[in-house]
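Before I ask anything, here is the structure I am working with.
With one protein chain removed, the remaining protein chains of the complex are shown where they sit.
Labels run A and B following the written order; every chain starts at residue 1.
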Amino acid sequence: MNSIEKNIDNLKDYKYGFITDIENIRAPKGLNEDTIKFISNIKKEPKWMLDFRIKAFERLKLLKEPNWQKPKFPKIDYQDLYYYSAPKSMDDKPKSLDELDPKLLETYKKLGIPLQEQARLNGIAIDAVFDSVSVATTFKEELIKQGIIFCSMSEAIQKHSELVRKYLGSVIPITDHFYATLNSAVFTDGSFVYIPEGIRCPMELSTYFRINASETGQFERTLIIADKGSYVSYLEGCTAPMRDKNQLHAANVELIALDDAEIKYSTVQNWYPGDKNGKGGIYNFVTKRGLCKGKNSKISWTQVETGSAITWKYPSCILKGDNSVGEFYSIAITNNYQMADTGTKMIHLGKNTRSKIISKGISAGNSDMMYRGLVDISARADNSRNFTQCDSLLMGNKCGAHTIPYIKNKNSKSKIEHEATTSKISDEQLYYCKQRGLNSEEAISLIVNGFCKEVLQQLPMEFAVEAQKLVGISLEGSVG
Amino acid sequence: MESQIKLDFENFLNKEKFSSSQIQLKKNNFNEFIKKGFPNKRIEDWKFSDLNQIIQTNIKKLNFINSDIKKEDFEITTVKDFEHNKIIFLNGVILKVDFTFEENDKIIIQQNHNINEDNVENSLVSLNSAFVSNYVKFTVKKGYETKKPLIFYNYLTSDITSSALNIRIDIDLEDGSSLNVVDLSNQNLNNNFINLRQNFHIGENAILKKYFLDTGNSPNIKYIYNNLDLSKNSHLEYFILSSGSKFLKNDIICSLNNEYGSISLNGVINLDGEKHHEIKTVINHKDENCKSYQLIKCVLTDKSKGVYQGKIYVDNKAQKTDGYQLSRALLLNDQTEFNAKPELEIYADDVKCSHGSTSGNIDEDSIFYLMSRGLSYEQSKQLLVNGFLHEVLEKITDEKIKIFIKKLTGLENEY
Partner (left out) sequence: MLSIKNLRAKIDNKEILKGLNLNINPGEVHAIMGPNGSGKSTLSNILTGKKGYEIEGEVTFEKEDLLKLEPEERAHKGIFLAFQYPLEIPGVNTNIFLKTSINAIKKARGEKELDAIEFLKLIKKKSADLKFDEKILSRQLNVGFSGGEKKKNEILQMSILNPKLAILDETDSGLDIDALRVVSEGVNTLRNQNNAFLIITHYQRLLDYVIPDYVHVLKNGQIIKSGGPELAKNLEKLGYKDFN
């Protein structure tokens, strides 16, 4: 909490908004088969991968963009985007960090993610994705000793094609929906994780996504497989420069947990949110889905969503294995003209499956926040349970908070409980804090962090502090 | 269906003597319905109840006009439990309007009222506007508190079958007036589609208590569209007993247009067989200091399906809103299903709004406790179900009607 105090003053602006001046290689603008072939070719992908992409592209031609979401936005011209952009220096495939373009090293250092060995964060392995490519992955060698594979998706397609081929698209099929299918056709890079049977991954795995180039969509793809009895905690962070034009980020993330395995997936999303008048910012349209395939498996999503002009995502769990567990912990904050339509889906298929949803939404300024969720207990999922708690906090009367849970119970042996509340920070609470010497912003940051505590507690220690700071900063200027 | 309905509509217009402007309005509404048809599950409001499919499965060939009805043979049975005023509809046509208990000039009744243009985006409302003929509007005059409740009897004769009936009533409660209304229908063994629309305007300081009762067993498919507008400091009590029809959807839209209005909306869905019932509510808080309270309980056995969709909307002007909503369902059999969509949409910060929803079976520990006191399993279960529903019935504030409803539901001796 102390760190909030110290940092609140010097963080008035989006501090990740700088642009790295670097020479890029780009695919020609436009969405067509040539672009897809360009991507596949530059990554030297095997034929099955190209076929996968082309199949998705054929499917995409039949699909329309969905329009049921609450945040509306101008039509995206998919022909006016770059689908591949990578630093030219990455073309020579640097073999070690010493060969990496110093500008890239500097970028990550500035973002607080040092990649060099001597400066690395303890106990966290990082895959750094810059526009369309992974530029470096740390601790790779240490991890492989235990059989843990942590590398970029491009590398995995080359070196671990058996695994990729088996699982890619198994949770999010290429026919899923417009943005997921688009991703399947044009995805560029992302992270791949495989934890072998019985292994508890000894460090946090983390991917840091950075959008740098303009007029470029980022289509990353992440695949995490936790084999029987294994455990992994994975975290992603995201930032982008300040630009006047909206940029599209449409990622697919697939998680597979086999028998007795556990995956903990955390997100601290701080894409550029646009300026105070709602100009610019990232469209963050992400498909995240976890499959609890094996019995006793567990997938837990934790997200802190403070950035992006529009956030539109529902990290979900398919609880297929008997006794499997799904969790969703979320903090979503919108300020100024940001909009969010986020929540989760818990699909109970196996017996004795459990799910828990804790969602904290905070809206300020002229923003709009939507929680949308689905809990579906099928007729076969005997003795299953769900508990959902959705709380919204409004600051001012120009913003909105909207809660829509869809609750379906087809099993008389199962139980669903849902609660939702809406509240505000009371003047009395503020006055009490001020009487103890806190200024308005400190008081709000403190109270809001208290409101979010249940979710913040779920984050790995190293990131909890960062997330707390973000919560305070995102609400800057929301009270007079 | 389409050619049948067009033919029926032509005949209907020829039979009734409408003015040319009314004909045009009806045609517009008719075309609107033809364009959209019966709602299906792709429409968000009908996500959990596919009416188009329900009608197709249950009513093979639907008529939209009923030429010959043998009214004379029908014996009207009325409620004997308490004195009341009556409006009796037989096969969708007004048979009797009787305000015996009220002062003459305090209730103003207009029949054959013209429809107005209204922009409700709902194909069933369009259908209603197209086919409604004997539309009733009545006004309770300023400051007049009605002495006895009013019962709407919605009766069908046994020879009416596979018909769509479109009925409409508009009620205006002027400032300071009050009215208690009960909706009743008879046991009917034929497949019909009943499309009822009711509009209420509740004036300043006025009080409306409305009890919608659907009991017994009937193969009817019913849709009730209810629009209620509340003025300053007015109060609405709304109770629904949803149990008798094959399919029933109560679609209720309440608007708290002015400060200090309040709503207490309570419902019981109690189903067996393959019945499928839905309660859908929208409460619009449009001004400051209004309150809304909703409690819906659902008990499902056999292969029945219950749905509750409830939305609380709070405008940015509606500070100090107090909105509460709770839905609870008991699923007593393997093949039952309960779906809920409780929704909050809030644009003001100084509000207290919450909703809750639970679904599951009866707590086995409670059953065990009762059994340890000597009750059988079935007795214990029944006792717990009755207790579960009792809370909703206790929300009814008209004592005579409460006793009547308890009798209808078999809960009168329990407590």
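For the reader, a short list of remarks on this structure follows.
Definition applied: contacts are C-beta pairs under 8 Å (C-beta built on N, C-alpha and C of every residue); 3 or more make two chains touch, one makes a residue touch a chain.
Just so you know, these numbers come straight off a predicted model, no measurement behind them.
Touch, as defined at the top, links the missing chain to these shown chains in the whole complex: A. Considering the complete assembly, chain A touches the hidden chain via residues 1-2, 5, 426-429, 431-439, 442, 446-447, 449-454.
The criterion applied here is as follows: only the chains that are shown with their structure count from here on.
Centroids of chain A and chain B (each the mean of its C-alpha atoms) stand 44 Å apart.
Residues 68, 379, 392, 394-424 of chain A are the ones that touch chain B when the two sit in their complex. Remark: chain B residues 44, 47, 316, 319, 329, 331-361 touch chain A in the complex.
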